[in-house]
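A protein chain is absent from this complex, but the other protein chains hold their places.
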Amino acid sequence: MEKKRKSHSVARYNKWGYIFLIPFAATYVVFQLIPLITTIYNSFFENYRSGLTIIGPNYVGLENYKTLLGNGELFSYFKNTMIMWVLGFVPQIIVSLLLGAWFSDPSLRLKCQRFFKTVIYLPNLIMASAFAMLFFTLFADGGPINSILVSLGILDEPYQFMIHVGSVRGLVAFMNFIMWFGNTTILLLAGMLGIDTSLYEAAQVDGATATQIFYRITLPLLRPILLYVLITSLIGGLQMFDVPQVLTNATGDPMRTSMTMIMYLNKHLYSKNYGMGGALSVILFIITAILSLIVFKTTASPEKKEA
Amino acid sequence: MEKDNRKKGVNVGLRRAVAYLVLILITLLCLIWFYVLLINSTRSNSELIMGFTPFPSKYLVTNWVNVMHGSLPIVSGMINSAIVAMCNAVLCTYFSTMTAYAVHSYDFKGKKPIAAFILAVMMIPTQVTTLGFLQLIGKIGLEDKLLALILPSIAAPITYFYMKQYMESNLPSSLIEAARIDGSGEFKTFNTICIPLMKPAIAVQAIFTFVSSWNNYFTPALVIHDDAKKTLPILIAQLRGADFLKFDMGQVYVTIAFSIFPVIIVYLFLSKYIVGGVTAGGVKG
Partner (left out) sequence: MKKRLISLLAAATMTAVMFAGCGATSDSSEAGSDAGSADDTATVAAEDEGSVLNIYCWNDEFRDRVVAHMPGYEATGDYEGKLGDVTVKFLVTPNQDNAYQNNLDENLLKQDSASADDKIDIFLVEADYALKYVDAEYTMPIADLGIADSELANQYQYTKDVMTDSKGVLKGLSWQGCPGVLIYNRAIASEVLGTDDPAEVQNAVKDWDTFKDTAAKMKAAGYKMTSTTNDAYRVFSNNVSGKWVQGNKVVIDPNIKKWVDMSKEMADAGECGTQDLWSSEWSAGFKAPGDTFCYFGPAWLINFSMGNGPDKDDDGSIAHAGGWAAANGPQGFFWGGTWICAAAGTDNAGTIAEIMRALTTNEEVMTEIVKQDSDFVNNKPAMEAAAKDDSFAFAILGGQNPLQMFCDGAGKIDLSNQSAYDQGCNEEFQKAMKNYFDGNATYEEALEQFNKAIVEKYPGLETE
């Protein structure tokens, strides 16, 4: 009897779980789920605009998927996307962890912390398209970066950043790094500051070095936030669009080596190609889901030390 | 003890020097863009066409006057942007915290699948659902309404995910139980115990949401057509797309520079909470 009442009262609390979920669920269903289902539905049809004429919708089954997966293009765009993401993400996470560790390390007693913490996020405040415009100006063949490099004698003649695979991908990665490392640092810092400082103090009293503190205390307690950073950065990476789009004038050149998957999707949206666009979206969704699953599985086990 | 400290002192001094050096480099790397932007906004269109120079010119005021006397409603654009970004920041963080709280603190039937579902849908690129979204708002009468840019922010899986991750290490369930024993209602507990504890996380996500909403061009450009409702990024695009007689990059740059200041102010205001917010909470044993 006693037991029953208790479980009843827990259930009474738990119904609040549902109540608190209502706003999210309602909004999600209306503004995202319905459009998503439309998208999946569309992927089985031939449906596009030719000028002002609407072609379709004609049911074509898996034809759109066959076309997309048949020519191997998608794989190379996936590869481009991942290369540019990794090139940007690796320095980003290293710098962010380093800065986070420095800021939260009481033994360093860095001055002007507030200033530095504030400054690192600032690049993110500029619109991506405006940022790419600035980059374009600076890295132009006759732009200031080239004239500095030439006048310092590092280069003999201006380097054409926009026509070489490495430099275009590098610039995209660099821009992503500049725009997002502050964001990552703030996330990590918020997590680090949430860690009880008495833990650090106790460790210091016990004679732990900064490195030890970082690996033994900071990193393990940071795991949930790190996981968040990794997953969201991966998602952001897979959705990479603005920066390469503006920097390469939507071409993904040279020879589409900096074309990302969303840029490819965007090409289909131009012709209102609901069918191909829908199919591509579904494939993208599956790829992202698989990758995220892998990340979850590999980071979830608490025995692993390095993150 | 003293000896130990001295030995460490050298080490710390060196590390501190390295830290300062790196920080200064990074600061330069972060601020140079603002410098370029400011320089460009002081230059006339013809000077801009001639290429970049590191020195300011004298057209800042002229460019500004041109923008203000131009036909684009920059001021109302700023107000619209502010309304949308502010509502987004508030709604998104509040309801995402609520959703995370539901999954974190309650044990109800179907919780696992629901949590997994939200994680799965988090990965869907926004571009994917845009076409369906546009058809939908046309049907429910939200087209050309700022509300169409505000309401969807209530369901933000990525913000929810952050809140949930943050709760895992920073929201002890003992506090919630203590509140229940004190007879606090669930809704009140959420508002008075959970929200204050989540302040740093809320500040972080509020900044992110505000900034991304402020800079968002993609969806607003497709949803809003009425001039009086346009947000800043649409107006900037309109400036850039102006005809050759009016094409004036000086105006574009001055508008971009001008549009950044409100975000900086919001950012500075909120970053205070990130830096100092943790000690304000009642985390004790």
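The first chain written gets the first letter, and so on, giving A and B; residue counts start at 1 in each chain.
We adopt the following convention: contacts are C-beta pairs under 8 Å (C-beta built on N, C-alpha and C of every residue); 3 or more make two chains touch, one makes a residue touch a chain.
If you're wondering where the values come from, they're calculated on a predicted model, not measured in any experiment.
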Options A:14, A:113, A:137 or A:204, residue touching the unrepresented chain: A:137
Residues from subunit A at the interface with the omitted partner, ascending: 48-55, 73, 136-137, 140-143, 160, 162-163, 165, 249, 251, 253-256, 267-268, 270-271, 273, 276
Missing-partner contacts on subunit B, residue numbers: 44, 46-47, 49-52, 71, 73, 221-222, 225, 227, 234, 237-238, 240-247
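Just so it is clear, only the chains that are shown with their structure count from here on.
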Subunit B-facing residues of subunit A, complex: 10, 13-21, 23-25, 27-28, 30-39, 42, 95, 98-99, 102, 107-110, 114-131, 134, 137-138, 140, 142-144, 178, 182-183, 186-187, 189-191, 193-196, 207, 210, 221, 224-225, 227-228, 231-232, 235, 238-239, 241, 262, 265-266, 269, 272, 274, 277, 281, 284-285, 288-289, 292
Residues of subunit B touching subunit A in the complex: 4, 8, 12, 15-16, 19-20, 22-23, 26-27, 29-31, 33-34, 36-37, 40, 51-52, 54, 95-96, 98-99, 101-103, 105-108, 111, 114, 119-133, 135-136, 140, 151-152, 154-155, 157-158, 160-162, 165-166, 168-170, 180, 186-187, 190, 200-201, 203-204, 207-208, 211, 215, 217, 233, 236, 256, 259-260, 263-264, 267-268, 271, 274-275, 278, 283
